[in-house]
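Please read through the structure below; I'll follow up with questions.
Complex shown without one protein chain; remaining protein chains in place.
The letters A, B and C name the chains in turn, as written, and every chain counts its residues from 1.
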Amino acid sequence: MNYLKATTFLIAAALAGTALAAETGGRLDIVVQPEPPGLMLGLVQNGPTQLVAGDIYESLLRYNTDLEPQPSLAKSWTISDDGLVYTFTLQDGVKWHDGTAFSADDVVFSADVFLRETHARLRSSLKYVDSITAPDAQTVVFTLNEPFGPFISIFETGTMPIVPKHIYEGTDYANNPANATPIGTGPFKFSAWEKGSYIHLVKNEDYYLDGLPKLDEVFYRVIPDAAARAVAFETGEVDVLPGGSVENWDVPRLTAMEGVCSTGKGWEFFAPHAWMWLNNREGPTADKRFRQAVMYAMDREFVRDVVWNGFGKVPTGPVSSKTNFYTDDVNIYEHDPAKAKALLDEMGYNGEPVRLLPLPYGETWQRWAEAVRQNLSEVGIKIEIDATDVAGWNEKTAQWDYDMAFTYLYQYGDPALGVSRTYVASNIAKGSPWNNVQGYVNEGLDAKWDAAAVMADPSARADAYVDIQKTIVDDVPVAWLLELEFPTIYRCDVQDLVTTAIGINDGLRDAWLEK
Amino acid sequence: MAALTQVFGRLLKAVLTLLAIAVLNFFLVHAAPGDPAVVLAGEAGAADEQMIAQLRARFGLDQPFHVQLWTYVSNVLTLDLGYSFRQGAPVLDLILDRLPATLLLTLSAFVISLTFGIALGVAASARVGKVSDSILTTFALLFYATPLYWAALMAVLVFSVQLGWLPGFGYETVGADYSGLARVLDILKHLILPAATLGLFFMAVYMRMTRASMLEVSQMDFVRTAKAKGLSGPVIRRRHILRNAILPVVTLAGLQAGQLIGGAVLTETVFAWPGIGRLMFESLAARDYNTILGVFLVSAAMVIFFNILTDVIYRLVDPRIGART
Amino acid sequence: MIRRFSKHKGAMIGVLILAIVVALAVFAPLLYPRGPWAMVQRPFLQPMAMEGFLLGTDTLGRDVAAGLVHGARVSLLVGLVSTLVALLIGVPLGALAGFYGAWVDEGAMRFTEFFQTIPNFALAIVLVAILEPSLTSITLAIAIVSWPPVARLVRAEVMAVKSREYVDAARLSGLSNRRILIEQVLPNTVSPIIVLASLMVATAILLESSLSFLGLGDPNIMSWGYMIGAARTVIRSAWWLSFFPGVAIVLTVLALNLIGEGLNDALNPHLSRKGHA
């Protein structure tokens, strides 16, 4: 295993070598939407922050589009056969942007001290970690208390950003003045942030990989209006539209322009999965037959084709086809209004109005809710759309004040990281819109989820997850809508933009401009 | 002395108004569903009790409501608008960052609408009943009926996308690093469309009003006196009618300052103009209480400023005011 | 008076346009019985590309014409109701301030000024966000931001009428203040209020559409502002989606303004200015 990883590294180094032949210099303008609340990735991990800060901070690993780990701050790593000890060897000559030398102590501080306090999602994985140590300045050892299957997938930048110990140790992290001028190890350094307008990053001349990065500077442009973003791309003011930054209806028009390329890649790690929470506690949605009727009533292909312009894939169940351990060996819900009506009749649905809470993320989601309402009303379900903004949506879902609510969540490559959290009963708690919000309780399944997470043998895990998927799909705790695909649109002269499973979130290290 | 106490009274009134606004808005904003901790936690993609409790404590949301209110109001009295936890910066800094853009936009729109409105109104009134008057008033009516954002969208479509004459959004060319005159010109180029679309509606208002006012004043006795003196038509219009006709227009303009600043929210959204209107709209969705409140206070202060400005203009034009009070 | 109004060319055009809009609104359920949300054809159908779809279809294949016709109901309803509510707030306040003067006036006017100091569109946004977008909250928010001019106008009118000698005469007849205000004073302030109200309906329609444009509309109800807001993102590829509702707004608002102007000329030949304040 050790040998294998080393080989991978050599290949990566060789790739880097060929890249040297590519042209250096130039500037890239990328849209960021909305404006990030801050750039300190250890404190804030939302999408826009990671888009920008992914160039400033790094983690130990990155993942290719097949979700295989690649070197980043760690140049090589080994996993013990019992799956309990992970040993990472760090790169040579890494310096923080302020010139201080980077060492294994920074990794230990980040994972064991800083992020344990600030990073809720990582915290749930760190409970399997017994100890984190730094035997020497180049080596970090994670020792687990159980063989947590997806552990190798948690070393992505947004999940475990490595932060500088010399700046944060012993301070009030949230109010540390250095948060305004983030210091990382990444290929680009923070330069300026003109609030409401742009964030400017410049090339890290001291980057530890020779010849990288190739670009001189990057501007992340804040343009709050979707139409204005499209215009900005057309007029050449920006070069890259990250996924989701223009409305879907503009995508065909923009990609049809000369010299414009697009890719659906770069979302494999996140595998955004959209569904409607169906409140399992009360109202018609508490009835399994009603929930199944909803699945049959919806024309999900129509939405994919019309609302999402054909991007994405109609899901079969809770696990995305991009995520490990996916199976399509489950009951498939086709668009079948007659079946839906029959189920509704069977349960004796009396036309009680059902509230539908759309996701307040723009016109696409609004249209989607309208299409679903139309589908459901055609089989006799009376729908009232609840209007609210982002804060209201968070509040309503977190407080379970809804009947049906749109959402989408990332899967982080493994069911144990991004899927089980939605379905296990132990994850029912008010106050968060990211847990088992629908209130689905299936105790038999809960045990299976727990067991599958810590199986050392991958094939055993796969079998366990197939079993789980079959049961859940039949229960319809939530109504799965679409495996989202957000095309990244860019000018074709931008090369090597999307190279990993999180796309341009850490892609600018290798990107270059063809002249 | 009288003038001094008057200025003092005016300021005191302004401060009291602002305080009242602070309190009212505090209630309003806190009445909204959702709180910033949940939003922030939500955006991070994961949230547990611990994190939300941490955030709430940081924002001071764990305090009883009246304590929060008292803290806020006493801070405001010392010109401390609080701290935006979402943006990680003092609210005053955030606002001061954005304020120049909004001031530039609203002031230019104000000046454009007032100048062109009055000029066109005078022109129309001088040609009352003729075809050119009908054309002018018809256009004014159309602008008056056109939604601001719609005009803005159309302007971008035509002048920026189709013709490519003017930039369609933003405050200046990013990264161009212009300085001096080049920068001023660059900003001016970006300013034209937003200021024009924001000003268009108000221009229509002022034009209609100026026209009506000119016609009304031209019926007054002193205009007949001026004619009897042998003054020519243009001189009468300029020296006698216009100065008197402008007064109600100025009053109206002062009253509408609030609308102008409100309208800036739409304009700033469509043109991606980095002003406080947009800041408010974004902060609202994030329940960034301190920032929303700060923007409200500052924009109310701007309204008061516009009111005082029009008052000053009024005083300059009308000698009766200063003498009477 | 009616004669003077009917001689006003602009006002008659306004009445004609408004009559058409009202007729469409009233007969909407007959004209498009499937409602405005039904997805009836393929999306992005160009205007007049297919028979029966004169104005084309939108992003989900809904008939734009159906949306316009049903949307007219909402625009008119919001415009009328919010104006009525604004009058209900503004008229009594202004009347009391103007009639009783002294501290009542002082208090009421401070209150009014206070509301005029808060940028009204921003206040409307916050109100709708707090109350959550719905037909009621939008109507209420529009009413709350639009009553101050009513209060000021009514106050000024009441003050003017109050000093008329027939009011003194009524006082000398031993009528109570309440009766004097209601029977003698208020009826004589009605004309400028009617004019202002007609203009306020227009402004309310604009405000509603602006709120919807920003995504603060009632999602269960098809309105013109919603249509433009929804179509904004496809304005480049489907101009007709935002063009027709835009034209509908402009025409309706224009009609109301024309009518207001006509009413102004007919009702207050000497007060032609006041309606705009």
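What we mean here is this: contacts are C-beta pairs under 8 Å (C-beta built on N, C-alpha and C of every residue); 3 or more make two chains touch, one makes a residue touch a chain.
As a working rule, contacts and distances are computed from a predicted model.
Within the choices "Multicomponent Na+:H+ antiporter subunit D", "Dipeptide ABC transporter ATP-binding protein", "ABC transmembrane type-1 domain-containing protein" or "NADH dehydrogenase", the name that UniProt assigns to the complex's undisplayed chain is "Dipeptide ABC transporter ATP-binding protein".
For the chain that does not appear, the touching partners among the shown chains are B, C. In the complete assembly, the contact with the undisplayed chain comes from B:225, out of B:50, B:138 or B:225.
Taking the complete complex into account, residues 2, 5-6, 8-9, 220-222, 224-232, 235, 239-240, 243-244, 317-320, 323-325 of chain B touch the chain not shown.
Even with one chain removed from view, chain C keeps its contact list with that chain: residues 164-166, 168-177, 184, 187-188.
Everything that follows uses one rule, which is that only the chains that are shown with their structure count from here on.
Counting C-beta pairs in contact, the pair that comes out ahead of the other among B-C and A-C is B-C.
Averaging C-alpha coordinates per chain places the centre of chain A 40 Å away from that of chain B. Rounded to whole angstrom, the centroid-to-centroid distance between chain A and chain C, based on C-alpha atoms, equals 46 Å.
For chain A, residues that reach two or more other chains under the stated contact definition are 227, 360, 388-389, 392.
Counting partners per residue, chain C has 129, 132, 232, 235-236 as the residues that reach two or more other chains. Of all residues in chain C, only 113-114, 116-127, 129-130, 132, 202, 206, 209-210, 213-214, 225, 228, 232, 235-236, 242, 246, 249-251, 253-254, 257-258, 272-273, 276-277 touch chain B in the complex they form. Interface of chain A with chain B (complex): residues 27, 29, 34-35, 37-38, 40, 44-47, 118, 120-121, 123-124, 174, 179-180, 194-198, 200, 217, 219, 221-225, 227-228, 231-232, 234-235, 237, 360, 388-396, 398, 409-410, 429, 431-434. Note for the complex: chain B touches chain C at residues 17, 20-21, 25, 28-29, 31-33, 141-142, 144-150, 153, 157, 161, 205, 208-209, 212-213, 216, 248, 251-252, 255, 258-259, 261-263, 265-266, 269, 277, 280-281, 284-285, 292, 295-296, 299-300, 303-304, 307.
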